[in-house]
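Yeah, one chain of the complex is gone here, protein chain that is, but the others are all in their spots.
Now for subunit A:
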Amino acid sequence: MRYSGFKVFTEGLFGNKGWRPAWRDPAPKAEYDAIIIGGGGHGLSTAYYLAKNHGLTNIAVLEKGYLGGGNIGRNTTIVRANYFLPGNSEFYSHSLKLWEGLEADLNYNVMHSQRGLINLFHSDGQRDAFARRGNAMVNQGDDAELLDRDGVRALLPYLDFEQTRFPIYGGLLHRRGGTARHDAVAWGYARGADQRGVDLIQNCEVTGIDVENGRVTGVQTTRGAIRAKKVGIVVAGRSSQVAAMAGLRLPIESHILQAFVTEGLKPVIDHVISFGMGHFYISQSDKGGLVFGGDLDFYASYAARGNLPMVEHVMEAGMTLMPMIGRAKVLRSWGGIMDMSPDGSPVIDRTPVDGLYIDCGWNYGGFKAVPASGWCMAHLMATGQPHEVARRFTLNRFATGHLLDEEGTGSQHNLH
């Protein structure tokens, strides 16, 4: 079924009785050409591009819960291409271009909104660093504008510019940055993959990975054994557990990241604003809620809920930056399990087991990567070769020293 304005109109006339489920609910087959473990954003986009770009349609996505129940439905939806390092730059640039054509490609409204992202700076040194980052973005072919204080004031008059600890010197504006509706992205890719014949199998937890003579032969699941010569592990915060089923020990530590949303308000914040010095960022959803968050809770956790010190810290940072939000009521807070890598950058690579591939290490920034990650993981699984824009996301780069340390803080688990 194609979605369109006309379809919405005609369905409205006839009692909305013509809508059908957006994807099938198939039972697992005994064997597939390829299996993707994990039905989050990255797993679903991988399946979609395997089918669309490489014609592989006898494939399955195995999801232990329901589609979109993981981080893909828990993030704060920021989409941007403001990376600095070669290796990251071209990848996120590719991803943003895919975002820009995504709704037409998927025939699905993911509410991608390029409302502009502003990263604030608070000192001369930080201004230099942002100018340099902006130049890297422009060299990559993306957009960046350095705003001075008055430039920021014209766009964000409600900020507290005079705060004594972090007075606002200016900001880096990335006009093509913005937000999207997170679960719609999962649903859009799911529907697109299903339409091309991919089996999306929910309530199917992978409990073992079968390896014979160094080659993957299939997986064990709560719905029986399934054979496949190619298996992709795409399970975000659970990467260490699933990789351990094949005897692998990953450079990943799982941490919680919290987020918050207020009651719905009239439009008041038009952009995505990032206040890095205070570990705070905010945007307003199309429903009107202020969506905001901060930093990790900073210790390994699988609890999917955070602790109060970070709640307090985020609220304080928000009040410091924009005291006007003090009267908004917080509706909910939640946490997601982040697959943190030592250098803060991801992995899309083969593993030492033949036919077994892994896509992980997305840290707190894997939402914007959903299109390009699926694109590149599909390329890797179909051709056996890394995609050009993801060739530096290797699993062994920590051993060889080819780090992608975007923040420049070092290659250590507790620093990102």
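Just a few scattered comments:
Operating definition for what follows: a contact is a pair of C-beta atoms (placed from the backbone, for glycine too) under 8 Å apart; a residue touches a chain by one contact, two chains touch by 3 or more; residues count from 1.
As a working rule, contacts and distances are computed from a predicted model.
One chain of the complex is hidden; its UniProt record names it "Heterotetrameric sarcosine oxidase delta subunit", one of "Heterotetrameric sarcosine oxidase delta subunit", "Branched-chain amino acid ABC transporter permease", "Fe-S cluster assembly protein SufD" or "Aliphatic sulfonates import ATP-binding protein SsuB". Checked against the hidden chain, the listed residues A:Glu253, A:Glu316, A:Asp354 or A:Asp405 yield one contact partner: A:Glu253.
Summary of contacts with the chain left out: across A:Thr46, A:Ser240, A:Thr262 or A:Ser283, the touching residue is A:Ser240. The omitted chain makes contact with subunit A at the following residues, 238, 240-241, 244, 249-254, 298-303, 307, 309, 342, 398-399, 411-414.
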